[in-house]
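Shown here: the complex without one of its protein chains, the others still in place.
Which chain is which? They are A, B and C, in the order written, and residues in each are numbered from 1.
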Amino acid sequence: MIVVLKRDISKSELEQLQQKLQKAGCEFQLFEDGESILRIKSKQNWLSVDFFLSQPGVQNAYRITPPYQLSARKSPEQETHIHVGEYVFGPSQFTLIAGPCAVESEEQILATAQALSGNGIRFLRGGAFKPRTSPYAFQGLGIEGLQLLRKAADQFKMKVVTEAVSSADVSVVAEHADIVQIGTRNMQNFQLLKKVGKQKKPVLLKRGMNATIEEFLLASEYILQEGNSQVILCERGIRTFETSTRNTLDISAVPIIKQLSHLPIFVDPSHASGKRNLILPLSRAALAAGADGLLIEVHHQAEVAKSDGPQSINFAAFEELLSSLKAMAPLLNKQIY
Amino acid sequence: MIVVLKRDISKSELEQLQQKLQKAGCEFQLFEDGESILRIKSKQNWLSVDFFLSQPGVQNAYRITPPYQLSARKSPEQETHIHVGEYVFGPSQFTLIAGPCAVESEEQILATAQALSGNGIRFLRGGAFKPRTSPYAFQGLGIEGLQLLRKAADQFKMKVVTEAVSSADVSVVAEHADIVQIGTRNMQNFQLLKKVGKQKKPVLLKRGMNATIEEFLLASEYILQEGNSQVILCERGIRTFETSTRNTLDISAVPIIKQLSHLPIFVDPSHASGKRNLILPLSRAALAAGADGLLIEVHHQAEVAKSDGPQSINFAAFEELLSSLKAMAPLLNKQIY
Amino acid sequence: MIVVLKRDISKSELEQLQQKLQKAGCEFQLFEDGESILRIKSKQNWLSVDFFLSQPGVQNAYRITPPYQLSARKSPEQETHIHVGEYVFGPSQFTLIAGPCAVESEEQILATAQALSGNGIRFLRGGAFKPRTSPYAFQGLGIEGLQLLRKAADQFKMKVVTEAVSSADVSVVAEHADIVQIGTRNMQNFQLLKKVGKQKKPVLLKRGMNATIEEFLLASEYILQEGNSQVILCERGIRTFETSTRNTLDISAVPIIKQLSHLPIFVDPSHASGKRNLILPLSRAALAAGADGLLIEVHHQAEVAKSDGPQSINFAAFEELLSSLKAMAPLLNKQIY
Partner (left out) sequence: MIVVLKRDISKSELEQLQQKLQKAGCEFQLFEDGESILRIKSKQNWLSVDFFLSQPGVQNAYRITPPYQLSARKSPEQETHIHVGEYVFGPSQFTLIAGPCAVESEEQILATAQALSGNGIRFLRGGAFKPRTSPYAFQGLGIEGLQLLRKAADQFKMKVVTEAVSSADVSVVAEHADIVQIGTRNMQNFQLLKKVGKQKKPVLLKRGMNATIEEFLLASEYILQEGNSQVILCERGIRTFETSTRNTLDISAVPIIKQLSHLPIFVDPSHASGKRNLILPLSRAALAAGADGLLIEVHHQAEVAKSDGPQSINFAAFEELLSSLKAMAPLLNKQIY
């Protein structure tokens, strides 16, 4: 932390500030030279930028080390590999997690699992608990949805990825799922983050649509701190003024997160764009930018989907997408499944 | 809902669409004229814009009635008045809810309650459970904080406003507080909204920093639907590209919400701006724009506040603010307390 | 400027950096202490943050003095007063500049000038050259519009405020107008800024809808640098994700600009909101936040306006607005005209 003091800081203001820091056991050094600079050395995490901005005589404060710690990359080689059964998520893979927005019926989820697994896809997604902007929209099948998902996955030797929307659901979701998803609206539901941090299944954490990358990594820190180191990050679009897509896919977040963190980073082109005819080019772009996988909405009859129909692709479109990604993956030193 | 069909919609696509609507018991009328228009009349809430955009042959769909219902203003006279003890929130009042960001100690909260109540303020705020971006920041005193808040309020005949951050906390918060606050990061924590909708204390719902006004009203709908009609809305700044304030206070949201809804609308200038020297002008602006009250951070020693120090004002600044608002209130036909 | 060096900066990288700075005649001081800090003292304006970020061994650079100079407030007392004939713009006034979005006909502009001047308004606005998003929209009457505006203003002893949209128009606009307006889309049309900086009429500079406050003040600097110190700033809404208003009025910009600069700051509630039923509350809010005046669209028949009809108010609404502002102005120590 670097703290720039005001030119007109009084002697007593400076003394009081130094006393507070000493009392807190904080190491610091004062450089005097016209404008004075205080260099804070000890990593006392409560010493925030806000703390210094609140002190009389302080002009500004700059944090020079990132506020997140466990999620921060310490070396170019550091990489988190996440193991789910015989499968691995990480920098040498490009993993596809596919399925409907919501589990709607046994027929639907079985047909989807069959089609996907027939194409070599090993991760089946589907919402059982659905967080919806309107209370009048379809809210998901709940536990029945979880059971259908598990059954379909088991029948076709797939793994289940599904969302927990409240702390109360975490254990039942973790029981049925192989990976527990945290949605964009819950990225700063800190109680929920702590709860999934305390259980053992890997967590797929979606970026808040209004969250900076720094806040995204801080959110992952809530999970890591509780002892669960199996976190997969997922960029899914941020909110901007542009209205031709539902959100704006922040493709730059992929290489930035690769540089800042050792965690795998996925992309969800379906929620980012809200439009099925953008899924193919955005999926390619995600792979090309270095993402470690995709979360894609696939529906056996997209035109009757109970939610997110406009952004779901059908099986034929999914096969075309897969074939395109398979051709590109070797150039990025990635293996697809 | 108005649905515009593609010029090249096939006869069978149109027939299938009509059959689906009939099967769903939905009233509609087809206007044919070069481009065909389908006018959907029945208010089946599952018939979303998304549903129509997913159908083959549909070009676009426009919702022409708002998606929220209980929070929508039905007439110019309709106004929700919220009663807390002998006090009322509503269009003839301008109510100040003041206090520290976080309850830190008995000394702090008692000093604050004494100073505020001495100025005629009846609503004491303070965080016991603090949602913090970083897991390393101060997270609040928890239940002890609630107890200190209650004790201070009781001693000075004040009412308590404090935040619940998870479903599990709702009952203990509701037990100690007179108004339960839902914070910006939880505006779309739908489980939490339902939970506070099921208890009886009034709810102060803060706008999500990335939420549109429509989404804000839909969030309130989750509470109203559960039977709790005592909802106070609170604008607290939205996230934009401007960095000289923490968020951008959307002052226009005040008159817009007055036009769209019958619920009271408050403003939180402290979180919107993040800067104490903006509190006075923004508070005046809120009153002038028609807000029904303010949520303000006041700290007896702002420079040592454990959170939000830079935006907290001290007692002297609060008195100056109050005096300025009292002079202005009669012009807006508002009574201040 | 404070420059933080990388922990692993090599000796030769550091020497090269110091040599570059010495060669450029730049004063600096090196503080060494684990992480090294370079404090740059001389105000060489080409030494940008970008320059330092480009150097090997540099981790980050922080500008600690604002990049604008002439527009920066040097003391609490420093205030620019702008004189237009017998009228003054400044901190003791609240000046209304009103009129139609575009000059459409002699009848229209005369009727408007008569109604406004009858209410004591002294500044008539109206567009002759209109920058329009679509080439198919009405582009204004050009020089004929300027002449009609001048004629109407002269007949009713008013002053003219109108926009120049290109360098080529500046002299003809300055000839007919008393204040030359620069629109939001031209805030960074630097050639145009320099051109209006070289003529003598006061300039009303509107904030770019995507400009930060710092960029806004830097744009004013282009005018001030050319010798024209008569600049009035105008906040007119920024672009955000919210769609219920055309743009989001950044009301906080008013007190912030008051703190950072000595230039007068106006508000344009018409363009900010795009909705006539928001003009009254937003105008009041602007006054309450400390603005020095308003730019308001008034049309004698708003429903047939050739541009910006939805946000124009009619004469009756204008009179109601004026009466409300007059009641409030004394509380802000402002005189209205």
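Here is the rule we use: contacts are C-beta pairs under 8 Å (C-beta built on N, C-alpha and C of every residue); 3 or more make two chains touch, one makes a residue touch a chain.
This structure is a prediction, so every number in the text was calculated from the model and none was measured.
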item: Listed residues A:147, A:212, A:225 or A:314, member touching the removed chain; value: A:212
item: Hidden partner chain, touching residue among A:248, A:301 or A:314; value: A:248
item: Candidates C:48, C:229 or C:259 - the one touching the absent chain; value: C:48
item: Touching the absent chain when the full complex is considered, from A:103, A:238 or A:313; value: A:238
item: Selected from C:28, C:62, C:87 or C:138 as touching the chain missing from the view; value: C:138
item: Interface residues of chain C (partner: the chain not displayed); value: 20, 45-46, 48, 50-51, 53-56, 67-69, 131-138, 165-168, 185-186, 188-192, 208-210, 215, 218-219, 221-222, 225, 239, 302-310, 312
item: Residues of chain A in contact with the chain not shown; value: 210, 212-214, 238, 240-245, 248-256, 259, 272-273, 277-278, 281-282, 284-290, 324, 327-328, 331
item: For chain B, the residues touching the chain missing from this view; value: 2, 4, 29, 31, 33-35, 37, 39, 41, 59-60, 62, 64, 239-241, 243
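Criterion: only the chains that are shown with their structure count from here on.
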item: Joint neighbours of chain C and chain B, given as chain labels; value: A
item: Whole-Å gap separating chain A and chain C, where each centre is the average of the chain's CA atoms; value: 40
item: Multi-chain contact sites of chain B, meaning residues that touch two or more partners; value: 210
